[in-house]
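Every protein chain but one is kept in place in this view of the complex.
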Amino acid sequence: MFNTLNGDSNVAFFKEYKNAGLTAAAMPVVSVSIAEEEVGGVGVDNLVGQLTAWNYYQTIDSPANKAFVAAFKAKYGQARVTSDPMEAAYTSLFLWKAMVEKAKSFQTDDIRNAAAGVSHAAPEGTVTVNGENHHIAKTALIGKVAPDGLIYTVWSSGSPIEPDPFLRGYDWAKGLSG
Amino acid sequence: MTALASRLKGNQGVLLGFVLGALALLVVAPAMLSDFRLSLFGRFICYAIVAVGIGLAWGRGGMLILGQGVFFGLGGYVMAMHLKLADAGPSGVPDFMRLYGSGQLPIWWEPFRSPVLTLLGVVLIPSLVAFGLGAAIFRRRVRGAYFAILSQALAAAFAILLIGQVATIGGFNGLNGFRSFFGYNLFDPVNKRMLFYIAAVTLLVLLLIVWQLYRSRYGELLVAVRDQEERVRFLGYDPASIKLVAYVLAAAMAGIAGALFVPIVGIISPANVGVVASITFLIGVAIGGRATLFGPVLGALAVAGAQTTLSESFPSFWSYFQGALFVLVVAFLPGGLSSLGLLLRSQRVGVRTGHIEPPSPAQRVDVGRPPPPEPLSGVRSRSEAGR
Partner (left out) sequence: MQALLSQLFAGLSLGSVLLLAALGLSLTFGQMGVINMAHGEFMMAGAYTAFMVQGAIADAGISLLLAIPLGFLVGGVMGVILEATLIHRMYHRPLDTLLVTWGVALILQQAARDIFGAPNVEVRAPGWLSGSIDLGVTQVPAARLFILALAVTAVVGLSLLLRTTPLGRRIRGVVQNRDLAETVGVCTRSTDRLTFFIGSGLAGIAGVALTLLGSTGPTLGTNYIVDAFLVVVAGGVAQIKGAVIAAFGLGLLQATFEYSTTASIAKVLVFVVIVVFLQIRPQGIFSLRTRSLA
């Protein structure tokens, strides 16, 4: 099952999924909006073994991430968890800072022109801004929800994937992209 | 401004209010504010335009309209559809439709390629919806709480409808990413300033119209319907049509405000039209004085300004503050801040106009046909001021 639900609907969805007698072994669900923060709200019991697709998990084993998670917990409490959207917001500020430093200006247009190729060693790994469309090249991950409520990587693209927001690189999308 | 207006009796005071308002909006604000703040102020003016309509229907007409977001949204979406089509080119299709849908333009989008039909639609579509709904509801004498709840349910239904239609109207994300406004580049600061002037002038013109309405026979009838609907009926008037006019006008104003909101803010989404957005329009009106001419406008501007200032520095405090405003103003100062002066003055001479009569038993029981709205403190003196 490929689940694109957002927000609270996920809670009702996974409760009914369990009530219908389905399990992750019988019919696994890949979700694109369930991060560590949401696992608590949906209930770990309702999610164990399910898959998610993101670019970051709290369990990523790197010095940059360990420092990020430790600093986050020190500020917001040991019980809190980090998630991909948090990490993305955190990283974007550093990217902006790098652009400002490269442009040596706070003007929007100058920053925009300086964006191409700006790179940052984020908790998720190195990310780089694409000069053509201003999306960033990131590493894709698929993770599995564990009983401790955290998500562990089960597959990784290995290296950052160049952004293709307008679906130019896919045969099936021919005619869709303008 | 309002206090001053009520002190200078008659038209002079109101005219002075208009002159001061025009000066503040058209001269002082553009000179003092940065481009960013001016655009923010333009957004507040859109809310103020909605507030003028609410003041008419709620303050003068006694109809608690909790669904103005619907008409705001209808006007806004009509404008947004036109801007999307204009950006896409003569035979183009808006970008999101290719991403989420079939890439085919639905037939009901076609009329909004035309700028003329769009401008007509901004006013006429909200008016027609309000007319249809209002005619049905008022004719059957559904009013009071029932009317309020139905209007709120309308807002909920409308937002849900929009969220469900990703492929044809943008769903939860709404419509955004407009590049031009009737041929003018929306990224150009000069054009952004022009939008502010358009909004400000629209607000002043609509206020003038409403002022003339308040001074007319119709304005008197509307207040009469609010205070004693049955008596007006016995006198041979039709309260349903009197209320309908105010409801439709309020809807049209909300539609115009929504259409201005779209190019100024750059997005319209279900969050701007739903239950919460709709009821938020009311607080400024209640604070400013729902039955006054300038009160709703000043209240709406003040609340929007306070929201921006407070939530910039204390994000969670704003919710408490907004909640407390609703509680304190509506429970203890139903005439709004503009009644404060009158209240104090009357207390000094020992007469409390703010006092409200205790309810009669029949009024307490019968919810379906609720009691006539209580006289608002200071309403009369203000309607005299507007004469």
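Going by the order they are written in, the chains are A and B; count residues from 1 in each one.
Keep in mind that, in the parts below, a residue touches a chain if its C-beta (ideal position, glycine included) is under 8 Å from a C-beta of that chain, and two chains touch if they have at least 3 such contacts.
Predicted, not measured: the structure shown is a model, and the values here were computed from it.
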*Any idea which of B:V122, B:I163 or B:L221 touches the chain not displayed?*
B:I163
*Contacting the left-out chain in the complete assembly, out of A:D8, A:E101 or A:E162*: A:D8
*Out of B:S39, B:T118, B:Q152 or B:S269, which is the one that touches the chain we can't see?*
B:Q152
*Which one, B:L64, B:A86 or B:L105, makes contact with the chain that was left out?*
B:L64
*Pick out which of B:L38, B:I137 or B:L298 touches the chain that's been left out of the picture.*
B:I137
_Could you pull out which residues of subunit B are in touch with the chain that's been left out?_
64, 66, 133, 136-137, 140-142, 144-146, 148-150, 152-154, 156-158, 160-161, 163-165, 229-230, 275-276, 279, 282-283, 286, 316, 319-320, 322-327, 330-331, 334, 356-359, 361-374
*Where does subunit A touch the missing chain, residue by residue?*
8, 11-12, 15-16, 18-21, 37-38, 40-45
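We adopt the following convention: only the chains that are shown with their structure count from here on.
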*In angstrom, rounded to a whole number, how far apart do the mean CA points of subunit A and subunit B lie?*
40
